[in-house]
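Only one protein chain is missing; all other protein chains are in place.
Labels run A, B and C following the written order; every chain starts at residue 1.
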Amino acid sequence: MSSEPLLRVENLKTQFFTEAGTVRAVDGLSFEVREGEIVGLVGESGAGKSVASMSIMGLVEAPGEIVAGEITYKGETIFGLEEGPDGELRKRDDALSDEEIRTRIRGNEIAVIFQDPMESLNPVFTVGGQLREFIELNRGLGEDEAKAAAIDMLREVGIPDPEERYEEYPHQFSGGMRQRVLIAMALACEPSLIIADEPTTALDVTVEGQILDLVDDLQAKYGTSFIWVTHDLGVVAEICDRVNVMYLGEIVEQAPVDELFYDTKHPYTNALLDSIPRPDRTVTELEAIEGVMPEAITPPSGCRFHPRCPDAREVCKRVHPEAKVVDDAGGEPHRAACVQHDAFDVGYDESPPLEGVAGGVSTVRDEGSGDSGADSELAANPTGDDSGGGSRE
Amino acid sequence: MKLLKYTIYRLLQAIPVLIGISVITFLLANLGPGDPVSLMLQGQEHSEELVRTIERRYGLDRPLHERYLTYMGGLLQGDFGQSIHHQRPVADLMINRVGPTLLLVLSAYAFALATAIPLGIIAANRRNEPTDHVSRIAALVGVSTPSFWIGIVLILIFAVTLGWLPSSGLIYPWRPPSAYRGIDGHLELYYESVRHLLLPMIALGTLQMATIMRVERTQMIESLQGEYVKLARAYGVPERTILRKHAFNVAQLPIITIVGLNLSTAIGGAVLVETVFNINGMGRLFVNAISTNDYQLVMGITMMLGFLFVIGVIITDISYAYVDPRVTYGERE
Amino acid sequence: MAVSESQLESGREPATEDEEEVEARVGWRYTVARIKRDTTARWGLYVVTIVLFVAIYAVVDSNLSLLTFGLLSDFTFARLLPIFDHPTHIPPPGEGTQHMPPYFPLAEQAWNPLPAGGTLEHPLGTDHTGRDYFTRIVYGTQVSVFVGLVSTFIGLAGGTVIGAVAGYYGGRADDILMRAVETVYSIPPLILIIVFTVFVGGANIWYAVLGVGITFIPVFARIIRSRVLSIREMDYIEAARAAGVKDRHIIMRHVVPNSFAPVLVYATLQIGVTILIVAGLSFLGYGAQPPTPDWGQMLNIAHGYMHSNVWLSIWPGIAIMITIMGFNLFGDGLQDALDPRIDD
Partner (left out) sequence: MSSGIRLDEEHTYDREGPLLELEGVTKYFSQESGLLAGMQFDPGTFPPISVDREHVEAVDDVSLEVRPGETLGLVGESGCGKSTLGRTILRLLEPTEGDIYFKGENLADLSGEELRRTRSDMQMIFQDPQSSLDPRMKVGQIIEEPMRAHGLLDDEGREARAKDLLEKVGLDPRHYNRHPHAFSGGQRQRINLARALSVDPDFVVCDEPVSALDVSIQAQVLNTMDELQDEFGLTYLFIAHDLSVIRHISDRVAVMYLGHIVELAEKEELFENPQHPYTRALLESIPVPDPREDGARGVLEGEVPSPVDPPSGCRFRTRCPRLIAPDAYDWADGEWAQTRAFMRAIKRRSFESMSAAEMRREFFDGRPPGGEAGSVVEEAIDLVANDGETDREADDEADCWEAATDLLLDSFAEQSVCARERPAYELEPERGDGTHFSACHLHR
């Protein structure tokens, strides 16, 4: 690494303590964001990507809690734990206090764009008023200056007639327009990093296109870094510089976007790419991934993807792989958490293939009961395989 | 402008309701097995002729719909008919009684809102802590206790046992001090009127307070979980501002509705509280009218109370529209 | 709600449970299980059970023993302490001037009332005519519970029909019904009930019950209508229509069962409101008539003795409070138990 990254997340673990047990929503996440780049955080629902982004902001709500890890932003520790003299974990002395995070980090250094533009704006205040409040708070501007800045920013994000719309209420805006307002909010606070949590998922495709264009332009203009949380590989391909693929609370692959798509190193990423229908060419047969993601409350042993992995072998059940550098793409490391790669050296090649991975672990059993390991009363569905891509190598 | 439009729209909507109220009242008073004349003559020996005479005097010999139209015609001119028992126009009887009832109901609401909203917010903010539990139990007791019994207990404690506050009647602040014996000057008048109002106000307001507190608590809890609160947190808005501004404003919307709808319970409660505290309001007038079978007066009072309720609901609806922009501006999509 | 990954994603606790529990997320068994877990509901259930037991005991007791007075007085504490010798016959009405049993809840006594306060024989003292106050309070349960249940049932039955029709069919029928409902709703219920009771029936507990029931039809109609409206929007209703299921089967198999839970909660809470209103009605003298032992009516009488015997005004109020609290607690608990959103 040539220089200190903007944001560094190391071994982040966020857990939810529920009646049913501990949900390890984010389990040992490490990644970094550099100045001016868009980093993707990709995964299906349940992968823990939203929890991860909320953890960075320190906004995990009970019963959730960050139990381990270190988050460094511009050289300052915004989250860090150490073991106190009594063995209890406590906040490290050099970490910023809650109050400091609130006043110095949230909004003015790291801003967020939420997924649901319909719910994220307060229905009883005008759009302009909400925008102005955040600007006043995070940029220390007076009321009039903040208002002028807010109107400028509304125009900037492509809201027609911003002076009038400043006085309007959220319900008078369409979904796409509200999402623009949220983007205006994030940009108006002039942060160095914006966490965008599925910002285009709720939008129509033409509106999504408009928003992506807008983000591209604004990013070029302001040089803001982004963490782009999404499940849509199309969006990733369009705007991300580097990508982290998450599965069940862990990063399974981390690579520059081109390498991720053209030199895929993890079977999950690969399967994901194979299972999506394409807009640019006709795919006759979709290769579906077997089963569903297990619950984070009872993750499978070894590699968490092994029950659904077409390449799984005996060793995958035992060895839990941490993401390691498996390739180098022009100075950029390409990490993957799969024991197939030589970097792991745990005897994958000698290990026998798992019995009936493709057909044996049924959709039904995984999807329904959520317990992937123990024998449940409901046995595997004999016809489970006709629901997926059949048996493949 | 939009608000004015909405107000007129709401007033127009109230017309069929008011007509409906008059129909119901009229039917109940005239169609029941106890017809007005025999109700009037209850306990008295009466001849056919007497009945005829009375019927003619009050126009009761005409068909029902004609009588209704006559009654409605009178209503439109502010004529509620003639009280049979008092031999005076119903409107005259009511005019002096509306004030005390309004004073009682409005002060009860003021008391309820002033206590319930802060308590509800505190309970929501300290969810599942002792403060929350105590206030929830208090609210539960509040919604489970009859207002007239609270009045009785208050009288027993503060008037009978401690002797601090008067147990009956009201002093009306809008009358001149000279109207009351032993009161000199406006200051004392206000002081006395507050002293008299205190117990009935609490008796009538407790139920409202408890109801509003319960709603406030749930609404605040829900509002605090809203995405917009999450967004405000993410932009570094202090927790206090979130509580007092962002979450609070949204949580108030259902409270306004509750206040409007509960007005009917409050008006009913006023009848009981007025009886307990010997307050000469609409409620006692109503009870007297009922016990003397004064059906014209009963009709008048029912119309009047229904009318007050409708007006109250319209006022709350308009304030709702004022607070919630979604009502007056239609959804754009 | 399924055990969905999206819950986890949004940071909420995922509901993971074992197979049996997964199976029982609807229906009675599940509800009962939730009630058992919910402290509020449990306490409400205790209170309601005790109140119902007392009321039913009073019914059974009076049916069996109105003519055999000995059993009747068995219930009081005094009977446990064999101090009094109870005569076993009931005097015909109007003859109650001789030596009268102190525990019979109806007949007025000729002897001097006891002073305020309890004794062993009369734990809550006696009323102005010397009747045992505790016995009357106990029998008052019967009246209140009866009134609460019957009038709530009337409101529920009427409201279900109107609300379901208005909600399912919509359109003009809905407009007219709802406007009528709104009108009835606009007259303060106590006022409407008094007018109804006195002008249509005559001051009498039966008319009071009927009046309360009818007055609350609009309240139920409203809530059922809104419930039906939201269920009508559900895809499974449309799926049933698309499958060619007949309208009445859709209403019976889908709409009604799915509307039931919240309405049940509402009805439970409404029982409390009803008892409250009938107490007020009786307090004014338009509900239960003497000598029926009714709490509101007892308060009415006690009001006249406020300065001589404070406690006469206290006990019936406490009885009303505890009873209504029981139903409210139970209703609140039921609401929590049936509402998947609230989880604490």
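Annotations
Keep this in mind: a residue touches a chain if its C-beta (ideal position, glycine included) is under 8 Å from a C-beta of that chain, and two chains touch if they have at least 3 such contacts.
Every value quoted in this text rests on a predicted model; they were computed, and no experiment measured them.
For the chain missing from the display, the contacting residue among A:Asp258, A:Glu314 or A:Asp327 is A:Asp258, taking the whole complex into account.
Screening C:Leu45, C:Ile162 or C:Ala240 against the full complex identifies C:Ala240 as the residue touching the chain left out. Contact with the omitted chain, checked across A:Val67, A:Leu141, A:Val292 or A:Ala343, is made by A:Val292. Only one residue from A:Ala271, A:Ala296, A:Cys316 or A:Cys338 touches the chain missing from this view: A:Ala271.
Annotation for subunit C: contacts to the undisplayed chain at residues 1-5, 22-23, 25-27, 170-171, 174-176, 179, 234-236, 238-246, 249, 253-254, 257-258. Looking at subunit A, the residues touching the absent chain are 44-45, 155, 158, 160-161, 163-164, 174, 176-177, 204-214, 231-238, 257-258, 260-262, 271-273, 275-280, 282-283, 285-289, 292-293, 362-364, 367-369, 378-379, 381, 383-384, 386-389.
By our rule, only the chains that are shown with their structure count from here on.
The greatest number of inter-chain C-beta pairs in contact is found between B-C. When chain centres are defined as mean Cα coordinates, A lies farthest from subunit B.
Centre-to-centre spacing of subunit A and subunit B amounts to 54 Å, using the average Cα coordinate of each chain. Chain geometry summary: the mean Cα position of subunit A and that of subunit C are 53 Å apart. Across the complex, subunit B meets subunit A through its residues 226-228, 230-238, 246, 249-250, 253, 323-326, 329, 331-333.
Contact residues on subunit A toward subunit B in their complex (touch as defined above): 57, 59, 102-103, 105-108, 111-112, 114, 116, 119-126, 133-134, 137-138, 169, 171-175, 182, 185, 189.
Subunit C contributes residues 179-180, 182-192, 194-196, 198-202, 272, 276-277, 279-280, 283-286, 296, 299, 303, 306-307, 310, 313-314, 316-317, 320-321, 324-325, 328-329, 332, 344 to its touches with subunit B in the complex.
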